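So that we are looking at the same thing, I have put the structure below in structure tokens.
One chain of protein is taken out of this complex; the other chains stay put.
A, B and C are the chain letters, set down in written order, and residue numbers restart from 1 in every chain.
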Amino acid sequence: MSETETTYREAVRAAIREAMLQDERVFLMGEDVGAYGGCYAVSMGLLEEFGEERIRDTPLSESAFTGAGIGAAMGGMRPIVEVMTVNFSLLALDQIMNTAATIRHMSGGQFGVPVVIRMATGAGKQLAAQHSHSLEGWFAHIPGIRVLAPATLEDARGMLWTALQDPDPVLIFENALLYNMKGKLAADAGPVDIGNAAVRREGDQVTLITYGGSLHKTLQAAEDLAEQDIAAEVIDLRTLRPLDDATIMASVRKTRRAVIVDEGWRSGSLSAEISARITEQAFWDLDAPVGRVCSVEVPIPYPKHLEDAAIPQVPGIVQAARETLGR
Amino acid sequence: MSETETTYREAVRAAIREAMLQDERVFLMGEDVGAYGGCYAVSMGLLEEFGEERIRDTPLSESAFTGAGIGAAMGGMRPIVEVMTVNFSLLALDQIMNTAATIRHMSGGQFGVPVVIRMATGAGKQLAAQHSHSLEGWFAHIPGIRVLAPATLEDARGMLWTALQDPDPVLIFENALLYNMKGKLAADAGPVDIGNAAVRREGDQVTLITYGGSLHKTLQAAEDLAEQDIAAEVIDLRTLRPLDDATIMASVRKTRRAVIVDEGWRSGSLSAEISARITEQAFWDLDAPVGRVCSVEVPIPYPKHLEDAAIPQVPGIVQAARETLGR
Amino acid sequence: MTEPRQSPHPRVSREHVLHLLTQMIRIRRFEEKCAELYTQEKIRGFLHLYIGEEAVATGVMEAVEPDDAIVATYREHGHAIVRGIPMTKIMAEMYGKQEGCSRGRGGSMHIFDAETRFYGGNAIVGGGLPLAIGLALADKMQKRSRVTVCFFGEGAAAEGEFHESLNLAALWKLPVLFVCENNRYAMGTALDRSESETDIHKKAASYRIEARAVDGMNVVDVEAAAREAVAAVRESGAPRFLECRTYRFRAHSMFDAQLYRDKAEVEAMREQGPIKRLTEWATGTHFIHDDDLERIEAQVAREVDDAVAFAEAGTWEPIQDLTRDVMAEGPEAVQ
Partner (left out) sequence: MTEPRQSPHPRVSREHVLHLLTQMIRIRRFEEKCAELYTQEKIRGFLHLYIGEEAVATGVMEAVEPDDAIVATYREHGHAIVRGIPMTKIMAEMYGKQEGCSRGRGGSMHIFDAETRFYGGNAIVGGGLPLAIGLALADKMQKRSRVTVCFFGEGAAAEGEFHESLNLAALWKLPVLFVCENNRYAMGTALDRSESETDIHKKAASYRIEARAVDGMNVVDVEAAAREAVAAVRESGAPRFLECRTYRFRAHSMFDAQLYRDKAEVEAMREQGPIKRLTEWATGTHFIHDDDLERIEAQVAREVDDAVAFAEAGTWEPIQDLTRDVMAEGPEAVQ
């Protein structure tokens, strides 16, 4: 099978393009997706190809255009709403939680909201306190929506189409640090399942559970651990809501040790939920307390050394893994 | 010491009144706090006593008036912002997370935001999907703020003053079902600490950890358990951020078993964080996996039987406690 | 109400007057029954009555087609009734029975009905406006000439979503009719205590949306204005804004001591009530007669009785269905 060299950014763009070509109900809407080409250049060139109706620039009105995406989905379209970054999504949260997430249930199943809401997330670009949130795990608290965190080229390329087939709202969080990630992708890469976590590396001594931007740091940590003769298994959650308990527990029952790596602020992050579930479902199989490597609970500061200190890094992951092994 | 018969509602009102009398920088602002008397009648009569400037009705503009409270706090006032209910607070979340919670840190300590933001929370009044959220535990994820959940008359009466002395933003969540709760309060009841959890009932076989509206159900469950010869200790968290780990761990080390009761939706609720912390800090002391009794992950439905089924109830708490004891 | 009191348009047929009157009386009697059922605890939660405002929904709904869409608020019983959702299903919804139009899950604030394109029953003030924008956008993109009618109170005009939504509608030229039901109060907050510009329809100018105010206590005027506006929206594809000046006779909800307004004000407004006014005019001119009224009342009383009987006979959704429809299930769903 032939492969092409590509980037995460291009993979997302290819996914959007394909969706637009395959289904005329699909359109992209958000701030600067058109004339500007997307704040992270994801949609560059699409305006020229598809025109202003379907690559729809919006004013700075997060609540209304997210709500408009919800309404358009109910009206038969398949909108992809781009909320530039998660930092601005708080302005649209009422529409997401009180409308998109509730309507199917509270209408007794009469109406569904097949909208996809994409946004960039994460710290690491020295953008300081108001532009560095990692809230995807926090959004995963909300019933009635699905939350995805593509961390690989395959998932960046393949999750969107599957999400668009979903009759319910799907939020896709793209870690901004990944856009430049290069790699090879099968020429015929296409839709992927969005129901399962993936074991990205096998190992039998400790399970490292992560998602999104932290996957690559965690894989690096697993590599470092291997050099120290510790075989770590790495799970990429992929879907943050609903969580794939089966994959997590199967691994933890095998390794008997787990560390969760989560770029969210520690307290109340998704890592807490995963730890609680492991306790509930695999307590008797554990040989050590479940560990967590999360962001420090601080508005992310601008200087690189402080930002680096605030978010999970490879040495911290390695250390946490070693601790579960008493080393 | 003399006591008076009062209600939770009256206790909150007395606290607001006292703060207004003691400190002229204090004022109350929110939708219908004045002419209407407060949507839950908390501020009834205060407009007549203090006038329109200090009991300030606002338009339906959650983001702007919450932000105005933040700004007024920075300008030397001590505002109490009432966001009617947590269900509408999503509209103000940007101001809370991106401004109130960040400014001290990102300004290098130059500015603080001594605002108090109160809101009603919780289900149980058959108000359906958009009016029944329990998000206080979810708000507790945000660094830079303090989150309180008064569950007793003493705390309803005493937490507000202490919160107003805090140089940082404090969110106070009042469970709407508690407003009518009657009881006795010392005539000289006044400020209480907001740094510690409280052991509301002692016991040595299982620790039940809860807060807010669920405290009274949990105490009832402990009573029921006592009849089954199970001595449950009940911890009322009182402050959801920062959590008082010491009180929790001391109890769990004693009882070796814990169940967390949380009206938030299960996944990603505060109960998850507490479970994770117990695992981290007291794993080797545990004789059973930490249990959780939370809300079902569903938009809360209107009919009573379904609403009751959706949120924690006494029998479920009793059962979860028994399970930790293998009974 | 600065608007001069106008008399109903003389060129409406007897049948039409009877029809309008019937619609308003259906709403009125239905809600009076609801208030009664609330005290009996058959209906729980919040109950926001539309009594006094019937002319607005009634008049506007005359102007819309079956495949147009309606977006309303938590004060939407009237809209649901005149939109044509069977009163039986609405009453069952008020009870929380699964025979209700939202399976009983929504209750008073969340009436939904796919058949009549009734998109709620939205209980977050201002929250319905973006939804309406989206429905209209879908119509526009799919080149359907449908209109979306979005109702909201004057209190909602202070919300950011009002501003954002009106701009989007005008900027993108979307077929939305915004209907502001200005009943002068948002809960207990009088309009001049929440808006620096109290002429709500003037705000539409900020978005270059054509707007007008109409006497919302006069159903004939409302209908005429709505017909004109809906036709313009359908014709041009662009939004319009209609402010209907009306008044709520009852408390905001069942928990309201109404400290914020004088009884005399309420009494004065009751004198101009939409049903009273139409009745007085039409009987005064002998256009309709007492026996017409009696017939209507009898017929409506039967309809309300049937609705109550239907609701009473309804069943509770089984608890095991609690999590049904949180997400789609079955063939629709994605794994």
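FYI, a residue touches a chain if its C-beta (ideal position, glycine included) is under 8 Å from a C-beta of that chain, and two chains touch if they have at least 3 such contacts.
Model, not experiment: these values are computed from the prediction.
Enquirer: Could you tell me which displayed chains border the chain that was left out of the figure?
Expert: The chain that is not shown is in contact with A, B, C.
Enquirer: Thinking of the whole complex, not just what is shown, which of A:Glu10, A:Glu31 or A:Glu82 touches the missing chain?
Expert: In the complete complex, the chain left out is touched by residue A:Glu31.
Enquirer: Among the options B:Gln22, B:Ser107 or B:Asn180, which residue touches the chain absent from this view?
Expert: Per the contact definition at the top, the residue touching the missing chain is B:Ser107.
Enquirer: Among the options B:Tyr8, B:Tyr36, B:Phe65 or B:Trp265, which residue touches the chain absent from this view?
Expert: Of all options in B:Tyr8, B:Tyr36, B:Phe65 or B:Trp265, contact with the hidden chain holds for B:Phe65.
Enquirer: Just one of B:Gly122, B:Gly144 or B:Pro312 touches the chain that is missing; which is it?
Expert: B:Gly144
Enquirer: Residues on subunit A that touch the omitted chain in the whole complex?
Expert: 31-32, 34-37, 39, 41, 57-64, 87-88, 91, 125-131, 296-299, 301-306, 309-310
Enquirer: I need the residue numbers on subunit C that touch the omitted chain, in ascending order.
Expert: Against the missing chain, subunit C presents residues 158-164, 167, 170-171, 193-197, 202-203, 205-209.
Enquirer: At which residues does subunit B meet the chain that is not included here?
Expert: Touch set of subunit B with respect to the missing chain: 27, 53, 58-59, 61, 63-77, 79, 94-95, 98-99, 103-112, 143-144, 146, 162, 165-168, 193-195.
Assume only the chains that are shown with their structure count from here on.
Enquirer: Which chain's C-alpha centroid is most distant from that of subunit C?
Expert: Following the centroid criterion, the farthest chain would be A.
Enquirer: Closest chain to the protein CA centroid?
Expert: Centre-most chain by C-alpha means: B.
Enquirer: Taking each chain's centre as its mean C-alpha position, how far apart are subunit A and subunit C in Å?
Expert: Using C-alpha averages as centres, the distance is 41 Å.
Enquirer: Calculate how many whole Å lie between the centre of subunit A and the centre of subunit B, each centre taken as the average of the chain's C-alpha atoms.
Expert: That gives a centre separation of 30 Å.
Enquirer: For subunit C, which residues are shared contacts with two or more other chains?
Expert: Expected reply: 104-106, 110, 122, 124, 127, 160, 326.
Enquirer: Two or more other chains touching the same residue: where does that happen in subunit B?
Expert: 63, 87-88, 91, 128-130, 297-299, 301
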